[in-house]
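Just one protein chain is left out here, and the rest sit where they should.
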Amino acid sequence: MNKQIQESDFPNPEGHWELYWLPHQAMVRRTRRLASRIKLLKLEMSTKAAFSYFPGQFIQLSVFGYGEAPISICSSPENSNVFELCIRDAGNLTHAAHDLEPGDRAGVRGPFGHGFPMNQLKGKNILVIAGGIGIAPLRSLIQTTMANPGDYGGISVFYGAKKPADLLFIDELENLNAEDRLNLSTIVDEPDRQWPGRTGVVTDPLHEFKIGDPENTAAVIAGPPVMYRFVLMKLLEKEIPEDQIYFTLERRFECGMGKCGHCRLDDVYVCRDGPVFSYSDLRDRREFNEIKQDED
Amino acid sequence: MVIKNFSSKPRAAFFDFACCEGCQLTVLQLDDRLLELMAHVEIIEWRQVMSGRGDKYDIAFCEGGVVRNEDVDRIRSIRDRTDILAALGSCASIACHNSLRNEWNVEYAIKHVYGENAGDFDLIPVRPISEVVEVDYQATGCPVSLKEFVTVFEHILTGKIYRPPNDPVCRECKQNDYVCVYEKGRICLGPVTRCGCGAACVAHGDACHGCRGLVDDANTDAVFKALEPKSRHTIMEQMVRKNRLTETDLMKKLSIYDPPKKPENGKE
Partner (left out) sequence: MTYRTISITNLNRLFEYIIESKDLFAPKEREDQPGFYRFDRILKPDEITLSYGTTTIPPKAFFFPPEETLFTFSLSDEGAKLNPELEEAPFVLAGVHPCDLAAIEALDLALGQPPADHRWLFNRRRAVIIGVDCTPDEYCFCGSVNTLNSRNPADLFLTPVSGGYLVEIPTARGLELLSSVETFEAGPEHLEEAETRRKEKTAQLTAAFNRTSADIAGVLESGGFGDIWKELASRCYSCGSCNLVCPTCFCFHTDDRFELNLTSGHRFRSWDSCQFLEFALVTGGHNFRGLRRNRVRHRWRCKFLHLYKEFGRVFCTGCGRCSRACTADINMADVINRLVHESENHSETRPGKEG
């Protein structure tokens, strides 16, 4: 410890710090409205440097003058220089991002964080549990498993949202369901007249789901904090091992690499050490348990 | 790549309600920068500097508070005729000094100020315009801070939402390396007051009087607790002794701009 900074530790002005600290240019290739306040943006990196990512990682998207915001990558990493972002219009940056048109440019830093543990998921049956826009990072995971079907066991997607219109990517999920490539259960809280499906919360279909071999089953969860506690209780009830339950956590990410301090959860920086954590990692962390309590 | 909020040069106007017009004067002190700003807009109405009148506006800056029934009609009419309404200064955003009158009922206040021969004043309890109509942008301060006015203007022109700073004045005071006002033996409302002014009063040797209003979770109870003898900081001790400060004095100070809401503020 108490190591003194050596001359060699200082960054070379021609070094690699720009990769982390300066946004790189990306061109908007396509935009598509998914819901009233949610848009899908397809971006292509303009830099020659390789850009690769894993499902569950995020980038920091800049629209210069409007700031920067962390956005999960929601596409498959197969063609990594082109990627998709699912953006909800909620603040200045995301509002400006909604105004971007094909041909416009934006800034991208990253990718940051650790994604889903795809290696640990290999060979396992996977329960994919999503709430609302939480489907975004999970879509990247689903697409990865679809592209490598032999590597994984059965994929079951439980997707809950407030209203039917809030269910994103529903066509592609239903197509995969129809092709029997995954098993999809959707459920909404506030149905409209056209809604043919179930009403309730995402734990309902999860409750009914029969898990044959919990030891060989993993669960990945993304959604609003309020959902975590109930989903977690259900999964533990079904005897899924604690280290095979993965959450992707939301926090305020400004720098993306464990410096700015906003995303601290006890002794971890969620941006740097997560945003994907197993429940066994989180179980004893005070600030994680308190969030669960706050939601009561 | 810049996202323009307006398809053509927006028409802007300045209005005043019950106020000292100090915020508008402050804006005029922008000098050269005012010309830079004006390159982006066309001013069509501003009583303090020109005689023209407008009918429809894209941006209306309103200074002052609502104190008469006719003010209510007027601000509603302006709201109807403008796309964007920006509250300029503390009177328009948090009622400011004007609201001191709210401690008395209207009849008593009229009689007390103008005597028996008071004419026909159509007074109502004082409210900031933001309590009467929806306000899109807000630049608080008594007077408004030039830096913040420019920032708000930038946000309007580029279509950004502006959230008034919700951190205490101590943030800007420390960042500017000013000596704490308490160290000088004076009481300062900086710890519970919204920043955004760059700690302007402290910079000029004064203390913060709280003109921008309380931060969202202001712990005003703590301000009183800090005065209790058993929990006094050495610096506080000197300050209290020097000023013979009582809780009543403190309450008065806190009440000038934005009286703390009773019974308790914020969460523990």
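Just so it is clear, A and B label the chains in written order, and each chain counts residues from 1 on its own.
Going forward, a contact is a pair of C-beta atoms (placed from the backbone, for glycine too) under 8 Å apart; a residue touches a chain by one contact, two chains touch by 3 or more.
Small disclaimer: the values here were computed from a predicted structure and weren't measured.
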- Please pick, from A:53, A:66 or A:246, the residue that touches the omitted chain in the full complex. A:66
- Task: Would you mind spotting which of A:23, A:77 or A:160 touches the chain that isn't drawn?
- Result: A:23
- Item | Hidden-chain contact residue, picked from the options B:111, B:233 or B:252 | B:233
- Item | Where the missing chain touches chain B, by residue | 1-2, 4, 33, 36-37, 40, 150-151, 154, 157-158, 166-168, 170-171, 174-180, 182-184, 190-192, 205, 215-219, 221-223, 225-226, 231-236, 266-268
- Item | Interface residues of chain A (partner: the chain not displayed) | 1-5, 7, 9-11, 13, 15, 17-23, 25, 46, 62, 64-69, 90-91, 94, 105, 107, 224-225, 250-252, 254-255, 257-267, 286-287, 290-291, 294
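One rule holds in what follows: only the chains that are shown with their structure count from here on.
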- Query: What is the distance, in whole Å, between the centres of chain A and chain B, each centre taken as the mean of its C-alpha atoms?
  - Reply: 41
- Message: So in the complex, the part of chain B that touches chain A is made up of which residues?
- Response: 1-3, 158-161
- Task: Under the touch definition given earlier, write down the residues of chain A that touch chain B in their complex.
- Result: 63-66, 91-92, 95-96, 99, 104-105
